[in-house]
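Sharing a structure with you now.
The complex is shown incomplete by one protein chain, all other protein chains being positioned as in the whole.
Labels run A, B and C following the written order; every chain starts at residue 1.
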Amino acid sequence: MEGMSTIVKKITQLMAGLIFLYGIYIILHGHLTPGGGFAGGAIIAGAFILLILAFGNSALNLKKEVAGSSNIESVAILMVTILAMMALLFGIKVFFFNFLPKGTPGELLSAGAIPLYNIFIGIEVAGAILTIFLALVIFKEESSK
Amino acid sequence: MTVYILCFVLFLVGLYGVITRRNLIKIAISMSIMEFSIFLLLVLIGYIDNGLAPIVDPGTTGQVYVDPLPQAMVLTAIVIGLATTAMLMAIAIRLYRKYKTFDIREIKNLRG
Amino acid sequence: MDALIPLFVAIPLISAFLIMLLGKLVKGFHRYFAPLTLLALLVMAVYEFSGLGTSSIQYTMGGWAYEGGFPVGIFMVLDGFSALMLCIINLIGFIALFYSLSYIRKYTAEGNYYALFCLIIAGMNGVVLSGDLFNLFVFLEVSVISSYALVAFGVGKTELEASFKYQVLGGLASMLILLAIGLIYWKTKTLNIADVRNVLDSGYSKPFYIFIQVLLISGFGLKAAIIPFHAWLPDAHSSAPSPISAMLSGVLIKAVGIYVLIRLFFNMFVFSHEIAVVITVLGTVSMVIGALLALIQWDVKRLLAYSSISQIGLVVMAFGMGMILLAKGDNLPVASLAIAGGLYHLVNHAVFKGLLFLNAGALEHRLDTRDLKKMGGLAPVMPVTSSTSFMASMSISGIPPFNGFFSKLIIIIAAINGKFYLLATLAVVVSIVTLAYFLKFQRFAFFNKSPGKSLEKIKEVPFPMSFSMVFLAILCLALSLLAFPSINDAVLRPAINVLMQSDLYSTTILGL
Partner (left out) sequence: MELTISIILGFMIIGAIYALHAKDLLSAVIAIGMVGYGLVICFLLLKAPDLAIVQIVVETITLVIMVAVVLDSTRSEIETIPDRRSIVQMILGFIIFAGLFYFFIQAIENLDPLGAHTLRMSEIYVNGAVEKTGSVNLVTGVLFDFRAYDTLGEAVILYTAALGALTLLRMKGKK
C-alpha cells in the first residue's frame, strides 16, 4: 500500500494524536459520561488505522505491528479475566465481584473496579480491531505480489 | 406501533437481501441491515416517554430514566456484529483472490 | 462444588489466551497445555456429574442474586441435563484434541488452532451452563464464531466456501434468535429463563407465543441443521479438518442446537400440542430425508454429514414424541421412555459419530482423498482404523450388542407404546437404510479390491490418532451397559427428571 502526500501525512500526525487522546478520555470517563471501554478502544483503533492509511507500509513494518497488537490484546483480555477472578484472592468465592471501594459517585476515582475493566477492555478492543485491519492489509499486500 | 412495524420491514428487507443477492459483499450488507433493525427494535423497547438518558446526576432524585438493560444488550450486539462482519470480509477477500469475482454463482465447488 | 461452575468457562478461556501469548515463546507449549486443559475440564465435568444426582446448583455471577424479588444477576444453572451435556462436550473435546496432536501437524499456525479449539469449548460450556437468555446468546456466538474460523482452517477453496455458507446461515440464525430474545424481553421484561417461565405462566397472547416459538425453532433449527434448515451442514462438516468435523457433528450441533431447543421448549415454554407436533414432524422429515441423501454420497465425510442430519432427526423425533405425550398429560411413563431414548441416543451419537469422523480423518491422512471410489482393500494395512470404524458403523446402524441398538430400541418401543405406529415404522426403515449406507462405506473403503494403487506404502496412523479411535470404540461397547435399568437410572435419570417435571426448573431457581 502506498502512502499519501506530505500534507496528508502532517495533518494525520496531528489528528491521530488528538483522536488518540479523545479515546483515552472516553475510556477513563466511561463510568461518568457516555462511552466506555468499547467506544474508546474503537476510537483508539481508528487513530491507528488513520496513521496506517496515510503512511502506507513503507514507513511501518506491518508484520511486526500485527504480532504486537495481537499480543497486546491477549494480555488485555487475560487481565480482564484475572480481574474477574480477583475477588477469589480476597476470600470471596464470586466471579466479577466488584471488590474495590466504591468511592463517591461522580468522581473520576470511583465505582470500584469498573474503571479498571474499562481500561483493559479498551486496550483489548483497540488491539482486536487493529489486528483485524492489519491482517486484511497484509493479506492484500502479499497476495497481490 | 408504526415504528415497530417499520423496524420489522427493515428486518424483512435484510432477509430479502440475504436470500436473493448473489454477491458476497451484498450478502454481508444484508446481514448488517438485519442487525440494524434488531438494534433499533431493542432500543425502542427500552424507551420510556420523557425518560432521561441513563446517566444519573448524583444530586437529584425522582427522575425517570430509560431502561439501561436493552442498551447494554445492544452494545454487546453491535460488537458481535462487528466481529461477524470482519469474519465475512476476511472470507470474501480470500474468495475474491481465488476466483476474481464476488459472484457466488461462479464460486460453486460445493452443492448442499 | 458450586464454585467450580464458572471455571468451566474460565479455564478454557485463560488457556486460549495463554496459548496465544506463550505459544510463540515456548516451543510446543500448545501441544502440552491444550490437552491438559481439556483433561482437567473432563475430570471436573465427571466429578460434578457424579456428585450432582437429581439436585441442581445455581451460581450467580458478581454476587447479584435476587434484588427486590427479581433475579437480576446472571445465573448459571447446573442440573442433570446440563451436567450430562458438559460430560459429552468435554469428553469428545478431549478425544478430538488428542487426535489433533498428530493430525494437525500438516497445517500451519498450529497455535491458532489450539486457541480456537479452547474457545469453542468455552463457548459450548457457557451455553449449557447459562440460565439467562442473552448470556446464552453471547456464548453461542463465541462457539459458532470460532467454529467458522475452524471450518476454514485449511484455507483451500472448498473450506472457504463452506465456511462462508456456514457463516451466512449461522448469522441468519443468530439474527432470528436475537429477535426472539428481544420480543421475549418486550413481553416479560426479564431475561432469566426461569423468570420468563414464571411471567408467561400468568398469561400471554397466543399469536405472540407462537411467533416467538417459530422464530426460536427456525433459529436453533438452523444451528442444529434440522431439515429444511440443513443446507450448510454437509459442506461445513466435510470441509473442516477431521477432528473439527467430529466436534461439530458430535457436540456442537447438539450443544448449541438441540440442547437449547429442548431446554427452552421444556423448561421455558408451557407445552403446546401444535408446536410439539411441528417439532416431531421436523425431526421425522430430517431423519428420513437425511438417510436417503446419505445413501447416494460417495464422499466419506459428506456421507457421515448427511447421516448426522438423519440421526439428529431421530433424537428430535424422540423428544417431540415426549412433548406430545406431556402436552396431552396422559401416558407419562411412555413420555419418560421416549425422552430417555432421545437422551441415550444423543450421548451415543456423540460417541459413534465422533469416532466415524476420526476414522474418515485417518483415511484422509493416509490416502489424501475422501472419495470412496478411490479407496479399497485397506482392512489389512490399517487394522485399527478398519476395526474401529466397523464397530462404529455397526453401532450407528443399530446392530446388537453395540450402544446404538439399545437407544434405537428404546425409541421404537416408546413410539409403539405411545401409538405412533407410523413413526416407529419409519424409524425401523431408516435404521435399515442406515445399515445399507454404512455397509457401502465399509465395503468400498476397507474390503473391496484396491483400484490399481499399491497399498504397500500405506501405514497405520500414529499413536495419538489410533489411541483416540480405540478409546471411542471401547466407549461404544461400554455405553450399551446403559441399557440396564439400574445403570440407566443412575446416569440418565437426573436429566430425564429435569425434562419431565418441566416447571421444577423455574420453581427451584426462583425458590417459589
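We adopt the following convention: a contact is a pair of C-beta atoms (placed from the backbone, for glycine too) under 8 Å apart; a residue touches a chain by one contact, two chains touch by 3 or more.
Owing to the predicted nature of the structure, the values given are computational and were not obtained by experimental measurement.
Visitor: Among the chains present, which touch the one that was left out?
Guide: Counting the whole assembly, the omitted chain is in touch with A, B, C.
Visitor: Any idea which of C:18, C:57 or C:72 touches the chain not displayed?
Guide: Residue touching the chain left out of view: C:72.
Visitor: For chain A, which residues lie in contact with the unshown chain of the complex?
Guide: 26, 30-36, 38-39, 42-43, 45-46, 49, 53, 66, 70, 73-74, 77, 80-81, 84, 95-96, 98, 102-103, 105-106, 110-114, 117-118, 121, 124-125, 127-129, 131-133, 135-140, 142-144
Visitor: Spell out the interface residues on chain B facing the chain that's missing from view.
Guide: Contact residues on chain B toward the absent chain are 1-10, 12-17, 19-23, 25-26, 28-30, 32-33, 36, 39-40, 43-49, 51-58, 65-69, 71-72, 74-76, 78-87, 89-94, 96, 100-103.
Visitor: Residues on chain C that touch the omitted chain in the whole complex?
Guide: 13, 17, 20, 61-62, 64, 67-68, 70-74, 105-109, 112-113, 115-116, 119, 122, 126, 134-135, 138-139, 141-142, 145-146, 148-149, 152-156, 159-160, 163, 183, 186-192, 195, 205, 207-208, 210-212, 214
Note that in this section only the chains that are shown with their structure count from here on.
Visitor: Find the geometric centre of each of chain A and chain C from their Cα atoms only, then give the gap between the two centres in Å, rounded to an integer.
Guide: Distance between chain centres, rounded to whole Å: 36 Å.
Visitor: Using the average of all C-alpha atoms in each chain as its centre, how far is it in Å between chain A and chain B?
Guide: 23
Visitor: In whole angstrom, how far does the Cα centroid of chain B sit from the Cα centroid of chain C?
Guide: 28
Visitor: Among the residues of chain C, which ones contact at least 2 other chains?
Guide: Answer for chain C, listing residues that touch two or more other chains: there are none.
Visitor: Any chance you could list the residues of chain B touching two or more other chains?
Guide: Each of 94 in chain B touches at least two other chains.
Visitor: Would you tell me which residues of chain C are touching chain A in their complex?
Guide: For this pair, the touching residues of chain C are 3, 6, 10, 13-14, 17-18, 20-21, 24, 60-63.
Visitor: Which bits of chain B are touching chain C when the two form their complex?
Guide: Checking each residue of chain B against chain C gives 11, 14-15, 18, 24, 27, 31, 34-35, 38, 41-42, 45, 69-70, 73, 76-77, 80, 83-84, 87-88, 91-92, 94-95, 98, 107-110, 112.
Visitor: Contact residues on chain A for chain B in the complex?
Guide: Result: residues 32-34, 38, 104-106, 125, 129, 132, 135-136, 139-140, 143 of chain A touch chain B.
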